[in-house]
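Of the protein chains in this complex, all but one are displayed in their positions.
Right, chain A next:
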Amino acid sequence: MSANYWESTQKRYWLFTKDELASMRQKLEEENTELVRMFPLPQPRHLAIYFNQQLLRLGKRLTIRQQAMATAQVYLKRFYTRVEIRRTNPYLVITTAIYLACKMEESPQHIRLIVTEARQLWQDFIGLDTSKIGECEFFLISEMSSQLIVHQPYRSLLALRGELSLVDEDVQLAKSIINDHYMTDLPFLCSPHTVALVAILLALVLRPNSTVPGQNSSGSAAAAGLAAAQAALSQAHSARSGQGGILAEIPSTPDVKERVQEARITRVQHFAAWLAESGVDIAAMVDATQEIISFYECYEQYNDKLTREQINRFVKARNLDK
């Protein structure tokens, strides 16, 4: 359904368990053993970080709306569950994903403009020929079985904003966590509203002074955040099953002004109480929280230069830019 996630192709065809996802990827590798051997690549999360950054670079040049960018991210992820990366020119796929997502989200960009801007960024990899984008668009749509409507967590976030008494800062932080989740497997593993709730939770508990996750959060802050998030979730869980008493204070990072801190803790407790009342799958939230936190930890080992070189190597060696 167009506006109904529960009936959507996203839920029916693009929601997987971790095992399913792993075996899909394993199958792709097995079908391409020679390529995989010849062209080693960084771990999938680091590839996802690189793709995400490249996508954002092009999006910025074209001032693409967040909604279309989010859809482009999902297209890219879906495509690469079906197609071996080493058989594609990722820069072309990224450009095409944005081109298609803009049309889908009703803010079309001219194909010529997109190619021009993409060339400014990746002139060694993108030619002048717009028909390459047109052809890649067929490829993308075909691999995604024409299932182009994507439900994003941003809507749930905005819908819950009032109910959970979130302040602007919470919403902004939650949004950037949602932005980051496109670098993880979460878009395949849980519903958009679960992602939104996890983002809200993390925004409330993971607040080492103005540190935006995914940019330069430290591992210890992430670990503290995880502990806090899990505490909140387990409280919500026990409150629901009737075991919980009064919500205990949420562990928090020390060096923050006290009053702000108190207000935030109140919101966390409010949120935990709301979760306890709701029918939300808390186990799924725990998993998703762990996924995000471990992603942030993994982010610290990311090596941009190495990743770029390894990608560019197979594109050039295999003439995929032609």
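The working rule: a contact is a pair of C-beta atoms (placed from the backbone, for glycine too) under 8 Å apart; a residue touches a chain by one contact, two chains touch by 3 or more; residues count from 1.
Going forward, contacts and distances are computed from a predicted model.
Trainee: Look at the options "SAGA-associated factor 11 homolog", "Serine/threonine-protein kinase SSN3", "Large ribosomal subunit protein mL46" or "DNA-directed RNA polymerases I and III subunit RPAC1" and return the one that UniProt uses as the protein name of the missing chain.
Mentor: Going by its UniProt entry, the chain not pictured is "Serine/threonine-protein kinase SSN3".
Trainee: So which of A:R45, A:K103, A:H270 or A:R308 would be touching the chain we can't see?
Mentor: Result: among the candidates, A:K103 touches the missing chain.
Trainee: Please identify which residue in A:S131, A:T266 or A:N303 touches the non-displayed chain.
Mentor: A:S131
Trainee: Consider the whole complex, including the chain that is not shown, and state which of A:F16, A:F39 or A:F139 touches that chain.
Mentor: Counting the whole complex, the residue in contact with the absent chain is A:F139.
Trainee: Suppose we count only contacts with the excluded chain; which residues of chain A make the list?
Mentor: 1-4, 7-9, 65, 67-68, 99-100, 103-108, 111, 130-139, 141-142, 145-149, 155
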